[in-house]
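Here the complex is missing one protein chain, while the rest keep their positions.
Chain IDs A, B, C, D and E follow the sequence of writing; residue 1 opens each chain.
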Amino acid sequence: MFMHNKNLMYTVRVSEPDPKLASLMLEQFGGPQGELAAAMRYFTQGIADEDPGRKDMLIDIATEELSHLEVIGSIVAMLTKGAKGKLAEGAEATADLYANITQGSGSHTLQLLYGGGPALVNSAGQLWTGGYIDSIGEPTADLRSNIAAESRAKIIYERLINITNDPGVKDALTFLMTREVAHQKMFEKALYSIENNFPPGKLPGNPDYTDKYYNMSTGPGDARGPWNQGDQWEFVEVKANQKPVNGGDGNPTVRLAAEEMKAIEQAAMRTKSRTDLDPVTGADLGAGPGAGKTKKVTTKG
Amino acid sequence: MFMHNKNLMYTVRVSEPDPKLASLMLEQFGGPQGELAAAMRYFTQGIADEDPGRKDMLIDIATEELSHLEVIGSIVAMLTKGAKGKLAEGAEATADLYANITQGSGSHTLQLLYGGGPALVNSAGQLWTGGYIDSIGEPTADLRSNIAAESRAKIIYERLINITNDPGVKDALTFLMTREVAHQKMFEKALYSIENNFPPGKLPGNPDYTDKYYNMSTGPGDARGPWNQGDQWEFVEVKANQKPVNGGDGNPTVRLAAEEMKAIEQAAMRTKSRTDLDPVTGADLGAGPGAGKTKKVTTKG
Amino acid sequence: MFMHNKNLMYTVRVSEPDPKLASLMLEQFGGPQGELAAAMRYFTQGIADEDPGRKDMLIDIATEELSHLEVIGSIVAMLTKGAKGKLAEGAEATADLYANITQGSGSHTLQLLYGGGPALVNSAGQLWTGGYIDSIGEPTADLRSNIAAESRAKIIYERLINITNDPGVKDALTFLMTREVAHQKMFEKALYSIENNFPPGKLPGNPDYTDKYYNMSTGPGDARGPWNQGDQWEFVEVKANQKPVNGGDGNPTVRLAAEEMKAIEQAAMRTKSRTDLDPVTGADLGAGPGAGKTKKVTTKG
Amino acid sequence: MFMHNKNLMYTVRVSEPDPKLASLMLEQFGGPQGELAAAMRYFTQGIADEDPGRKDMLIDIATEELSHLEVIGSIVAMLTKGAKGKLAEGAEATADLYANITQGSGSHTLQLLYGGGPALVNSAGQLWTGGYIDSIGEPTADLRSNIAAESRAKIIYERLINITNDPGVKDALTFLMTREVAHQKMFEKALYSIENNFPPGKLPGNPDYTDKYYNMSTGPGDARGPWNQGDQWEFVEVKANQKPVNGGDGNPTVRLAAEEMKAIEQAAMRTKSRTDLDPVTGADLGAGPGAGKTKKVTTKG
Amino acid sequence: MFMHNKNLMYTVRVSEPDPKLASLMLEQFGGPQGELAAAMRYFTQGIADEDPGRKDMLIDIATEELSHLEVIGSIVAMLTKGAKGKLAEGAEATADLYANITQGSGSHTLQLLYGGGPALVNSAGQLWTGGYIDSIGEPTADLRSNIAAESRAKIIYERLINITNDPGVKDALTFLMTREVAHQKMFEKALYSIENNFPPGKLPGNPDYTDKYYNMSTGPGDARGPWNQGDQWEFVEVKANQKPVNGGDGNPTVRLAAEEMKAIEQAAMRTKSRTDLDPVTGADLGAGPGAGKTKKVTTKG
Partner (left out) sequence: MFMHNKNLMYTVRVSEPDPKLASLMLEQFGGPQGELAAAMRYFTQGIADEDPGRKDMLIDIATEELSHLEVIGSIVAMLTKGAKGKLAEGAEATADLYANITQGSGSHTLQLLYGGGPALVNSAGQLWTGGYIDSIGEPTADLRSNIAAESRAKIIYERLINITNDPGVKDALTFLMTREVAHQKMFEKALYSIENNFPPGKLPGNPDYTDKYYNMSTGPGDARGPWNQGDQWEFVEVKANQKPVNGGDGNPTVRLAAEEMKAIEQAAMRTKSRTDLDPVTGADLGAGPGAGKTKKVTTKG
């Protein structure tokens, strides 16, 4: 069960309201790399994990991310606090209110729709979606997803720090950024404490295709590196008339029952294209008689 | 520029139509771990990457994933081919058509809405969303995202193989699964050929918070592991009355201008809750006079 | 800050695995009336509320809803536990696995995509969206939203109870349902402890339109009730040739600058429809010469 | 059946074009609290309601909301009319066009993508989603949802009025705002004319949990109010080592069949984490030899 | 303004409840080709159109589509009416309720979440999205979108008719299908009554590229037809080493300021990949010492 302690995990000291900056901060509240996405990624994994130590770690970190969600949400609330009251009370000249909330970021939506409270949207107002969560219930994949997610979150915090002048906001963002680094290290430890974690899962691959690098993109700029050179790689040049890698004629096939065949042929016949005609088209009609290449308008048949 | 060769990358031989199985295959056509998501993840990264070798690799793999999209899409098309004609032409008794497309998976949507063609939805009919793509334009994060994505895709293919009896489908799925393993190895090589790729990005963390593990979840089952024990970790027990990690009073603060303060106080006054009253509520009215604990109904004031 | 206690808020005792039932339970995990939506609705409000008592209550209840999310998620995890292992390990005949996960609900997606772990989707696999959260930062509106949300959640739990035979699941669902009733009562108290909470907000309405009921739907079945009869209502019959309620000619107008007028007229001229012609259309071409009403095919001009 | 009368319900008189203001108005056209959401909320309820009077009221109000949708859409169309022609016809210097549509709100999207016509998006360009509709087919819940929705819509109109200087727009917005108040009153009447409407639905709660208030959030600021004090409430302090409210050991359980147990144990063994090792990780590799705490790089086993 | 007449536009006579069939009908209530999408497509166009005749037609048809929405919604309501009462009242044995709503389509979601009322989702439960509406405010494009939309809706109705045995439902679906044909004819007339409607818009194309057909897909199956043969087309074979069609070196370029160049080089240097190394990777660590090709584990530097 979750409990809450009224202390923020990190005391937040914002210098002054700035609704425009607030709308950028939403990136880490309701954005894809934000704290709710992090908390839910680890929480959904933790609930179903059978390994007691890893389960404990996942819930520890999920809980910390919820505490971070509260920190970043509080930053948003402080940055919008000035405008919020004025808009709610009509306590400023209309033209000033109008100018203040439409000065070049998503702050108008933040103020008008959400009343200045933190909302589950990113900095563009895009609604948070469960599509951000990539947990699939296999630890050797999920831990890699977590490592990647922490590295992305670290970068978004870094960018937010780069555009923030307010020292209190900068300080809190630095704490949050740092914790993403720490969490990444934890997930790395957890991944590598599973022996034989690569390839993930149980089924072996087909050895014919495990070590091939297909050079699908050709021309000036074609390059080699450790990902396609050296003993472990077989480098396959894909040619213009490349055949299927498993032979065959390169077409998909299926065996149909007779009545299935008949129906599909009937549908094909009904929608067959006549390649022996040059039909008048809607575009021909629409182009008008004097437009471009004049087409002789005749009906078929 | 992209070009297309009419040969499938892998010749597909499906035994017989099975629309129910087809709808499960959509998971890797239009699902979050599917081939379009993979292709777009690498393509959007490759376009903007400054490193020539990595850029080349990203486009190579993106192009291969598009070729896989065609393979899995062709599997779907073969599996639905029988039902498709019959539904389009009304070439089967209505009751049989009805039964065939509502036999326990999403095949009804696949047939009714998409006419049996592969569609950009997952096996539940959820529309593909750009939220599946987690590219952020920083290679040390993006490559980790790619590694994670390949490991997830490998697992989904493994699960699909586990529930498929058709040997031709199984064979093609095994090829696709194997390539995910190969791609993961390539991305791993690319990540580790960036020196000092950890932590990702440029800004250092705050050393006060880099090595702490906060034990946010307590009680029976609390566990230790390499992610929170050993020299590199400081294990912090979070107590019931835990203070903010940076001191302070645990409250967020902001300095407001006088008129901002006035407006926010005005709003607070307008919506103040009277904690000295026990008001009659809508629920009291709705519960009816004889329901549960009867409340004395009196008006305020 | 949030903390976690390893005890579930309510001990869950599931009789036996049932992945189909599990997929229905997702309705209250990742569905619109589910526990994450509830927790986030109150949490986003609580962070920005200025009233100390109400803020405290919002965070108390948000925290409890997170604890409920853990309970319902654990129910899902128990119900899928049997199938999960078998699918992951390929530890059952393929045909049986196939049959088990496609037996008539969304369980195939739950198993294939999410590996049997609870996921942020509803029972149809629809991804959770921030669009479910209706917090707008005005307590007299938000508390009404909360009252409504609790009443909806109560009903969904009631329906789930009605279709569940497992006594342990039924018992836990009854606890969760009961708490929604308790929360509704709390929010009712909080709403009515704001004096003059109706109409919400600050601006008065235009008295000309406050008490009118417009009878927009006419014919047999037209009815009266306390919502449109009695002293407080003026019942307005909307006639076939009803005029605008504020007079005027019923058209929208705007004053354009001369060059704006010129541009809009130019656009209108470019896309003007000739009502004096009966043009040949694409449909005419497509219908073929022998189809339905034969049209004389002539070109314009 | 619906019919349309060419008079707007309220004659709209806009002073002059203002695409920036237009984009804010979209909030009530295609936003979550906007008129389409309102119309569809009541319409979907009305179609399936068995009570003739309530059904009539729901359709009356749904129809009025569609008429409001036309009013707000016409405001948008007037506000964009100037820019629309100029962009369509290229009838302004490019730099001026560029400046005009990117001056600080979502007006660029409104103009570029939707050609200045009203679109089903909110002021940030977020696509309208069916997730905004919370109808569930139980009148005692749905009417509460309607009451809440009307109170939210009232507030959004109030905010739009606060930032609008155009007297014609302000006048029309005031009409629309006023009607939301009137509708709320109607829905209140309809709710309370259902006797015993609380708790909603039919199943009683478990009396053990109906009147308890769990104090989940603790620390300075803990407060009491009518929502958790007085005769009807039992106030429960949640402690650090809080036990499940129904006793038991706080763990979820399920009885597995033998082969299920075997498979889940096999999966657990395959992904077991070794807590007795301190493995070298990818982060260790990535940090480079000179970074932070140097780790001795050794392979496992 | 809209008005409502209590008569359905088409009297609906359903034989008996069938919740499974109801869930399929949702395709045309809340699906992409459904009646709400149609109504909103034409309504958003009509509001902003400057041509009086076309505007009138768009509103006429939008209004008719709203009336169709009511017809299809009423079909859904009738088909679910039996199950709805039983689920709401718990008036059937639990096991029977469970079986009834999980028998092979999305009916479980329709019943559990929406209480049997029509909902703005498609037959898979996918929420309706504004992304279905493709109005862009240019009549020569919008009318083509409308023509296409009507032809799609016609087909979905045809498929629903093919799987429906209930004569009353079949009859009503046939009416709705027929009206889509009639609407398509109307939109065709409106399109071709705009003279010179092709190409749409105002800007001419670059004549170098108007009549070329690029044969991007090569190999067995390459075909010719009126879309790429005949006088009007120049057929361009795309070769393996195809150059850009406008010459140049095929690379994108931009002129950067000095400090921009410096920053981008700094970023490139920071994330440069070393192609001269074969680094140990996370996958190598994870594969374990005995797995596949053993890699010598050495640290860089």
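Points worth noting:
Methods note: contacts are C-beta pairs under 8 Å (C-beta built on N, C-alpha and C of every residue); 3 or more make two chains touch, one makes a residue touch a chain.
None of these values were measured; they are calculated from a predicted model.
Among the displayed chains, contact with the absent chain in the complete complex occurs for A, B, C, D, E.
Contact with the undisplayed chain is limited, among D:3, D:136 or D:173, to D:3.
Summary of contacts with the chain left out: across B:54, B:84, B:108 or B:152, the touching residue is B:84. Residues of chain C that touch the chain left out of the display are 140, 191-192, 194-199, 210-211, 218-220, 223-226, 230-232, 239-241, 249-250, 273-275, 277-279, 282-283, 285-288, 291-293, 295.
By the touch rule set out above, chain D reaches the unshown chain at residues 1-7, 50-51, 53-54, 87-88, 90, 94-95, 97-98, 101-104, 106, 108-109, 111-113, 115, 121, 124-127, 138-140, 147, 184-185, 188-195, 197, 202.
Contact residues of chain B toward the unshown chain are 1-9, 30, 36, 40, 43-45, 47-48, 56, 59-60, 62-63, 66-67, 69-70, 73-74, 77, 80, 84, 88-90, 113-121, 127-131, 133, 135-138, 201-203, 279-282, 285, 288-289, 297, 299-301.
One rule holds for everything that comes next: only the chains that are shown with their structure count from here on.
Computed centre separation for the pair chain A/chain B is 8 angstrom, with centres defined by C-alpha atoms. Touching two or more other chains at once are residues 3, 5-7, 32-33, 53-54, 88, 103-104, 106, 124-126, 129, 138, 140, 147, 155-156, 184-185, 189-195, 198-199, 202, 210-211, 216-226, 232, 240-242, 244, 249-250, 264, 267, 270, 273-275, 277-279, 282-283 of chain B.
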